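Yeah, one chain of the complex is gone here, protein chain that is, but the others are all in their spots.
On to subunit A.
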Amino acid sequence: MEKVIEMRGITKIFPGIIANDNVNFELRKGEIHVLLGENGAGKTTLMNILYGLYQPDKGEIYVNGKKVDIKGPSDAIALGIGMVHQHFMLVHNFTVAENIILGSEPKVGLKIDYKKAVNDVKELADKYGFKVDPNSIIEDITVGQQQKVEILKALYRGAEILILDEPTAVLTPQEIEELGQILKNLVKEGKSIILITHKLKEVMNMSDRVTIIRRGKIIDTVNTKDVDMDTLAEMMVGRKVNLVVQKDPPKVGDVVLKIENLEALDHRKLPKLKGVNLEVRAGEILGIAGVDGNGQTELVEVITGLRKATGGKVILNGQDITNKTPKEIIEAGISNIPEDRHKHGLVLKFSLIENAVLGQHDKEPFSKGILMNYNKIREYAKKLIDDFDVRTPSEEVHAGALSGGNQQKFIAAREITKDPYLLIATQPTRGLDVGAIEYIHKRLVEERDKGKAVLLVSLELDEVMALSDRIAVMYDGKIVGILDADKTNEMELGILMAGGTLKKEGEHDKQ
């Protein structure tokens, strides 16, 4: 079959790490080819090289059989390569049409021909059945629509080869299905697609072939129909992986956290939480599922005292903690593994010793009066590192020097060791490799088994489903449904996440 892309012997070295080590990769015309690997395996680096964002230190690239030198994105675009980045490259206050034409604007005289731009975009969107209005401002449309704008951007430039970097990370299950259909239509038109992902289910559903990359090296390229998920997982991680979280039925106790009609504003002073009601009980993991931006972040911020509630109550063990300071809330017994470990979890330029006692640095035995007791703090840091198997040369190093997985383990160690009543974990495994994910999951389940209440917030539906005992779906600032994890499925949750309602049993016939 015809090869549209061939990358030979690509090597890319970043300070301290070989991101791509003598990598060979090929894409055939009209196929969907998944590039599978863990976070940090070098998938995105390889594709950024193909798109001209990085220059390889070694290696050659052939497009349609011809050797090419891709110096920048404009070279890649000229060769018919388009890329949809994981973090969308959209200007938030531009219209859809402006974002699409940027860099190759239609002109009348010196001016941009906005009329033609809008018409062209509309035509292109209609051709592929995308429902996007060329005149909408990016920040007003959904993430799913933004992704379509990104795809249109590539198609507008005449892309024949489309690279999508983790395209499903921000989508609901239904949107993922729709994306799958879109990709199939594109392939029918003769386009070729490279899909970067670390999710095995998508590989199985969407691809023709898979190339597995691990620590910068290609492990193998296989036909999707010849493999199964377990094999792929093993190739990706390099050892047998337990894809299922092991847990016993929960021993549920009293209500620990009770949230009543909670309301709050977002950073633009618009209502974001619109009456949240929720209970988390001792000995259970309550997972909050939902598409990004439906109020999950704000909910956690209000509970932990980082954002003011404008209405409603947060009650911990019967004690009203609404709008208390974070310090008071920590002292009341809430621990938090925050969403952004770099911004809110650690002070990256502090040593692990100092990071170990953040939030309790003013308590005995870590300090006495106005003086810190660094001997005690150092001991404590060592204990955290030992207990949670944090891989670090010593407790003296800056937190920023650790890998993401070890940073997260360290935060988990600090927060769990505080022995809270309620443990909140937001996106606890984002960007971690499979080993670290397994470990964090295990520890969360352990805490639940010890009788703690655990509130899990995650955008990864698989994670919510694997860990939770009950699942609350959040949509548009409200909890729209609470389901038992063992009695629901992805379809049901997906409908709720998209703002739909579940029909009662038996109502299907009436339709």
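The rule we apply is simple: contacts are C-beta pairs under 8 Å (C-beta built on N, C-alpha and C of every residue); 3 or more make two chains touch, one makes a residue touch a chain; residues count from 1.
To be clear about the criterion, contacts and distances are computed from a predicted model.
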- Given the options "Nitrite reductase (NADH) large subunit", "Nucleoside ABC transporter membrane protein", "Imidazole glycerol phosphate synthase subunit HisF" or "Phenylalanine--tRNA ligase alpha subunit", say which is the protein name UniProt records for the missing chain. "Nucleoside ABC transporter membrane protein"
- Note on the structure: Of A:Gly9, A:Gly72, A:Gly129 or A:Gly499, the residue touching the omitted chain is A:Gly72
- Message: Can you say which of A:Lys66, A:Lys111 or A:Lys240 touches the chain missing from this structure?
- Response: A:Lys111
- Interface residues of subunit A (partner: the chain not displayed): 14, 51, 53-55, 72-75, 77, 83, 85, 89-94, 98-99, 101-105, 107, 110-112, 153
